[in-house]
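Complex shown without one protein chain; remaining protein chains in place.
Going in written order, the chains are labelled A and B, and every chain counts its residues from 1.
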Amino acid sequence: MPSKQSPRLTAFYYFAWLVAVVALLGIFAAGGLERPARTTGETPAAKAPAASAAAPSPYMPVTSIPPFDADRADYILLAWSTQGMQMVTDAEPRWTMLPPEAALRAQLVRRGPGPAPVTEGVRITWRVEREHATLEGAPVSGAAGEMKLEQGGSTFAADGIGIMPYRASGGFNAYPTVTVEAHDDEGRLLARTSAVLPVSTEVGCRNCHGGAWKRDGLAGISPATADDVLTVHDRINGTDLVAQAAKAPVECRSCHSGAPEAPAPSLSAALHGWHANYMTDGGAETCASCHPSSPQGATRFMRGLHKAKALDCTRCHGAMEDHALSLLRWEEKAGRKSAARLARELKPRAVSAVDDINPRAPWAMEPDCTGCHDFAQKPATATASAFNKWTASEKDRFSARADDMGNLRCPTCHGAAHAEYPAENPFGRDLDNMPPIQYQQHAKVMGGGNNCSVCHREPLPMEASAHHPVVIRKTIPITLPAGTVLTKPAVLFPHDTHGSMDCGTCHHKGYQEGKQTCATKGCHDRPRPDTIEGLGEVGYFRNAFHGKERGCMTCHLALREKGKAAGPVGCRDCHTPGNNQ
Amino acid sequence: MEPASLIPLADAMPGPAWWFEILLLLTFVLHLLLMNTVLGGTVIVAVHALRKPASEQGPVRDFATRLPTALALAINLGVPPLLFVQVLYGNFFYTSSVIMALWWLGIVGLVMLAYYGLYIFAINHDELGTRRIAVIVLALLLLVATSFVFSNNMTLMLQPERWLAWFERRDGALLNLGDPTLIPRWLHMLVGSIAIGGLALSLFHVRRASWGAPDAAEGIETGLRWFSHATYAQIALGIWFLMALPRDLMLRFMGGDTLATAAFILGLIGTALALLAARARSVALAVGAAVGTVTVMAVMRASLREGYLAPWAQPQPVNFVETSPLVLFLASAVCGVAAIIWMLRLMRSSRKGA
């Protein structure tokens, strides 16, 4: 092998090799050095996006309930919003998904005996109470309007009300109130009532897409957030929405129309179907990531009787995966292949197989009330669920249903969805309960608690109600000590609904001769004492139920604190006037 | 944290363990002999380059030109033992490799640059002038560094209790320096290489003596001298290595385990034989005894490995049987070896114009 080599080439090889050796040793030296850890702990940003202020809107005591003369008034006017909360995406100028189009309904009842809804010779109008922004170009602009009678029914409707939750003077209010009035043809006022027309722009895209809230640090979709949504959409789907948005707001529904011939899935199926893959294993907090139901938010729209019974979104609508699957199954039935891809990795939560989830069309097929309510007995609050039990069509939805006589719509008496009477509105006590409070001074279903006379002007047995079978709870009267003077209606106690509790919880001294009543001699057997000190004594009869450590109120309040299903805490809920009948 | 919980599960093998142990041992011995030739040979060449001027490099000059070829074969023959050690002990070996990943990956660069260094030394020897000393010394250091890295990995893989150090330093820069057997083991390998390198030098010159090359006798003499001195040093290092072992493992070779003890005794006999043969200037006998000793030492090494790993017994997965792939391998080995022999014969016999 040794032969003549060029000296220059030799020198080149030598130096090149030396450089390589030095470089290798240098890498070893660099690698051998100790390196401190980059970060050691949390930075402030590594927390969930800042919760909204505890009370973002000023707490609004209700002062505007119109008066009602129970003896002389001939009419009852009841009004409600169809959705209980209208969700608006305030993402202009980038895109429009859910424009403001609130819907108001009202029914005018001529009081009885033999009450009936009034459809002729009357004019029903609505008017927004406090100044709110309304959207120009919505079907109904401005802060007032007239309601039209629905075809073939007795309900007056106003749709497409472009109300927004922003006051012209500044601030956010998801619960603007409307005053609804009924005038006869001569212009005489027949009845007036107040109701909320809830609307919120607290749509939480920013929770994942970043960016700040658009308005007041509480609501609205800022351009940064809106841009990220479009950017992601473009990247995933090969669209050019970012470029389009630079010229005019993109209308999501232009592609996601839900029409059979549209290539893209319906808006609801696309949104839920896509995002369900990114938001699994959650409960109602997943819903609150986008919908205005966050318990720390400025809307908190889940506020009705169902909430008091510790139901959350998932009990009726299903967990996110199930919710998405029901929509996607409908899309697959409609022949849209993209739905299969979205559904592929979703694992059903409430059922074992995807095929067990019933397909549902968005907005038309909603959880059916009869999924829990069979009108024979009260639903079991711990387990009742209307998930997978969809209405056959939009006519069977809660907001469209009527009673067995076909006269009164369900929300007319029961209140709007998500705000069933009694609703607890976090931003104004009884904001949602204005109609029943106006007419019966009790936040409860109209006529509830044996109060049929509010419309019928005569006492009637609830068991004979022609509206729908009423489940009467079996109750037992509470034995009072001798000498008790009743200042409120006596309480009828539903013993059976407390059957799952340990008997000793209430019968805490056990049983004597097989019975133990509260007013047993030696227990809570004294009527109202004369002294103030005596009011706190255990022997005082009232303290068996309103005591500090034990009692109906004590227990109910504690359960409510924990967010569990609890019994009533309002005075009239136990001391119901009808009890005296 | 329990070291035992850190040991990954072993994968199933396509055959019984004893079969792969045999393959591992045989191929490792071949690799060892060639690697020793290169490493030891480079030591000898480097020392000669340092000590003597260029004009007196006779005996080692031509030997040095064979080193790159020897390295090529050493690397190639390193592949099967690396393969079989992964089949048998992969769960230990990969782990220790990751723990010292920086150095382990570094051997690729070390070996490649040593290889190029040996080629530059061989091809451009005269043109380099005195720079050739830097080249051969650096190449030697690169090879020595490689051997050190290997000793670290081979000892670390056997001691899961030392793996816990990874939790303090995860960037692959750890070594097994805390192990008292590391240095004596490594030096034993290193000096053993020098011994074998010396024999290789002698063997090289035996062939050249057959056609009357002038410095052949000196070459044989030089090689045997290196061999003898290195082997004396080996005896001392071997004792040090043995005593540095944990007591129960040391006793394995002194009656604790039959195979290990027999191998030890045979190894001592072989060493003595080789030294005597060297004294008697019988290169063939010395080479034969040395190869035998190296083989027996490899058996000892395998037994030592078994002893280290015994407390860490793992659930063995059920091995599956695959005959046809084995047949493929054996058939290719037979054909391959046959072709190699044919080519080498051809090279010797075929003459241009004949």
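Here, a residue touches a chain if its C-beta (ideal position, glycine included) is under 8 Å from a C-beta of that chain, and two chains touch if they have at least 3 such contacts.
Rule of thumb we're sticking to: contacts and distances are computed from a predicted model.
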Discussion item. Considering only the chain that is not displayed, what protein name does its UniProt record carry among "Tricarboxylate transport protein TctC", "Sulfurtransferase TusA family protein", "B-glycosyltransferase, glycosyltransferase family 2 protein" or "Cytochrome c family protein"?
Written reply: "Cytochrome c family protein"
Fill in: Sole contact to the chain not displayed, among B:Phe28, B:Tyr115, B:Phe241 or B:Phe264
B:Tyr115
Worksheet entry | Touch criterion as defined above, residue of B:Asp11, B:Glu161, B:Glu218 or B:Asp248 at the omitted chain | B:Asp11
Worksheet item: Please identify, in ascending order, the residues of subunit A that touch the omitted chain?
Response: 1, 35, 38-43, 45-49, 206-211, 224, 228, 236, 238, 274-275, 277-282, 289, 341-342, 344-346
Item to complete: List the residues of subunit B that touch the chain left out of this view.
Response: 5-9, 11-14, 20, 69, 72-73, 75-80, 82-84, 86-87, 90-91, 94-95, 97-99, 101, 104-105, 107-108, 111-112, 115-116, 119, 163, 166-167, 170-172, 320, 322, 324-326, 328-329, 332-333, 336, 339-340, 343-344, 346-347, 350-354
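In this text, only the chains that are shown with their structure count from here on.
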Fill in: subunit A and subunit B, separation of their C-alpha mean positions in angstrom
76
Discussion item. Going by the contact rule set out above, which residues of subunit A touch subunit B in the complex?
Written reply: 1-2, 5-7, 10, 13-14, 17-18, 20-21, 24, 27-28, 31-32, 34-35
Worksheet item: subunit A touches which residues of subunit B in the complex?
Response: 65, 102-103, 106, 109-110, 113, 116-117, 120, 122-128, 131, 134-135, 138, 142, 169, 171-173
